[in-house]
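All protein chains but one are shown in place.
Coming up: chain A.
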Amino acid sequence: MIPKLMQSITLPVARAETSRRQFLLGALAAGTGVAIGYRILSASPALAGEAATESGSHAFSPYLTIGGDGKVTVLSSQFEMGQGSYNGIATLVAEELDADWSAIDVIGAAGNIKAYGNIAFGGTMQGTGGSTSMSTSWERYRRAGAAARAMLVAAAAAEWGVDAAEIAVENGVLSHPSGKSGGFGAFAAKAATMPVPADVKLKEPGDWKLIGNAELKRFDSARKANGTEQYTIDVKLPGMLTAVMIHPPLFGAKAKSFDASAARAIKGVVDVVETPRGIAVVGEHMWAAIKGREAVTVEWDETGAEKRGTPELMSTYRDLAGKTPAAFARKDGDTDAAFTSAAKVIEATFEFPYLAHAALEPLNAVARRNDDGTIEIWGGHQLPDVYQNLASEIAGVPVEKVRLNVMKTGGSFGRRAVFDGDVVVEAVHVAKALGFRAPVKVQWTREEDTRAGRYRPAYVHRLKAGIDEAGKLVAWSDHIVGQSIMAKTAWDGMVQNGVDPTSVEGANNLPYAIANQTVGLTTTDVRVPVLWWRSVGSTHTAFAAEAFLDEVAEAAGRDPLEFRLSMLKPDSRHATVLKLAAEKAEWQKPLPKGRFRGVAVAESFGSVVAQIAEVSVDGDGIKVERVVAAVDCGLAINPDQVRAQVEGGIGFGLSAILGEEITLTDGKVDQGNFDMYTPLRIDAMPKVEVHIVASANPPSGIGEPGVPPIGPAVANAAFKALGKRIRVMPFAKSLNA
């Protein structure tokens, strides 16, 4: 691909020309200068309300400001990594505010736990994770919109000398039957000084115009379609330097010494500094830093570093999986007795590798010490309070002197929610090492992003099932072996009785009526840094359970769909999505020759998703042709974005099972760039259709729940196509075995 493209530039192609071009360039020149750089960024508030005074808009609450021009700016507690949380929150505010959708913008907020604490996390910490953005925002941001509306109405009533009850609000305009009318901008200044109503009445669902509106387009679409969306990588501050990192080649190793003399001689290299997390090569710009990086030699102290490779680790895990679990996450009935009396017992072992998040925007952050002594950090602050505290410690300033600018990011998938603050901490360390003489952007290269850690942990599952004479599933056990994500972190307290809930979620809450079941867990001690990865535990638990259930159905001689439904209450959410997916995929109808299908269902983050995958045989492997999904995520605030998230989840999950794997040789990560760790390319993406179950329940998760069912649905279809069970990920490993 590269040679072809490189070659292509030597081919002269006739040039287009003309006056139209000149016109367009004029428009561009006017537009881009404003959109790029510090001016816009400085309007991102670290503290709610602060930006309001800076930009001439008026703060109604920590949640929104309205400008004299009528522009409504929502301050989002939830971070935007592409999943549409900003859009969902904007929808909630705009609905209750009766705002003009085209006048809405959203920026990230931080620095006020009381206002922005995630209710799903207990309200004591701000953060984006666990697909909670809509559930934590559902009441909070509708109320914020309704309160601001009431304040605008009160201001207009006072100005016009009329009864507030007679004022109507629609599409950003207040009006009175007398003919008086005015936009939000005309009343913003006065309204912002009105008392914030303690209680507001929210709209009835029948009056919603934006919530549930499938035609509503994302407010940020235009910026994303013309390259002006601002990510951390685009942050440019006056005098800013750019650093790339050299991290230890082994997890747990530390730099003993380094020689940067050759690097310093390279034009554009400004400095090479050491941080507790690695060596930073600082350049005037990224390319200089990259060139400098190649010229630095480092001697590493590997004492205590993790030196085991994937073969050793997986062998250990397999051995452990055959032994008694160290802890139990579920024990129902008497599994031992049920296995003994079962007519048939089957067993299988499933293996899952480490996975990289591989967001397209590699990790980055920008740190600067301002003239007033505050430390300001731009980045994808997915856990802002954590980063604020860490930065305060490193820089030696009080927490309130650390200002965070929450940037939108080119993906995250969990990667930017870390307790050690990794790249954010590095940016502060590097800025400090430079004596805070210039703002610094730390930009990981793709290779660092792949190799420097934080992976979906590797796991082995040992499953066993007992069936009675009638083909009924009477006993089930699942033994999970792998690292804990939360142990030894700030969330260590979540680990109870030896069970990290993120290791077993999706396994210890199976919806099926199985009288005797156990879910065991053996947590391993490995120094490879791990993290939540889009849909977390369910990335492996749902695969193991739903793929093995298919094996059980096969052993019992039952249809996989009927088998599942026979163990579910007919009106349950699981049965509902299964039946909807089956209806839309025409499960009962035979497929054309050469097509095969598989089904799976999984609950994660409060939502339930069923998927039916259709595959064909492609050489030694399979090609996924079509996926039909049905989702119950409670009320769908933005139905089109719900569909987009399930589509995306399917792409993301499929990518992992078909081709993703981080492996280690003697402790060193084998993969570096996308040539070796290759996410799904567009030629392998199947056709996807998503059906949403109508629901009046409060919104539950949607960013992640589309991921878990795709792996087992495809594996189950692959068995029909190839007669082989897929038990070792990625697929190629099973098919070549």
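Keep in mind that, in the parts below, a residue touches a chain if its C-beta (ideal position, glycine included) is under 8 Å from a C-beta of that chain, and two chains touch if they have at least 3 such contacts; residues count from 1.
As a working rule, contacts and distances are computed from a predicted model.
Participant: If you look up the hidden chain in UniProt, what protein name do you find among "Heme chaperone HemW", "Isoquinoline 1-oxidoreductase", "Phenylacetic acid degradation protein PaaI" or "Tryptophan synthase beta chain"?
Facilitator: Answer from the UniProt record of the missing subunit chain: "Isoquinoline 1-oxidoreductase".
Participant: Have a look at A:180, A:203 or A:217 and name the one touching the chain we're not showing.
Facilitator: Looking across A:180, A:203 or A:217, the contact with the absent chain belongs to A:217.
Participant: Return the single residue from A:360, A:399, A:490 or A:513 that touches the missing chain.
Facilitator: If we include the chain that is not displayed, A:360 is the one touching it.
Participant: Which is it among A:263, A:519, A:650 or A:664 that touches the chain not included here?
Facilitator: A:650
Participant: Going by the contact rule already stated, which one of A:190, A:264, A:446 or A:527 would touch the omitted chain in the full complex?
Facilitator: A:446
Participant: Residues on chain A that touch the omitted chain in the whole complex?
Facilitator: 1-2, 5-6, 8-9, 11-16, 18, 20-22, 24-25, 27-29, 31-33, 36-37, 81-84, 217-218, 220-231, 233-234, 236, 267, 285-287, 290, 358-362, 408-411, 413, 443, 445-446, 640-641, 644, 647-652, 655, 673-675, 678-683, 685, 687-688
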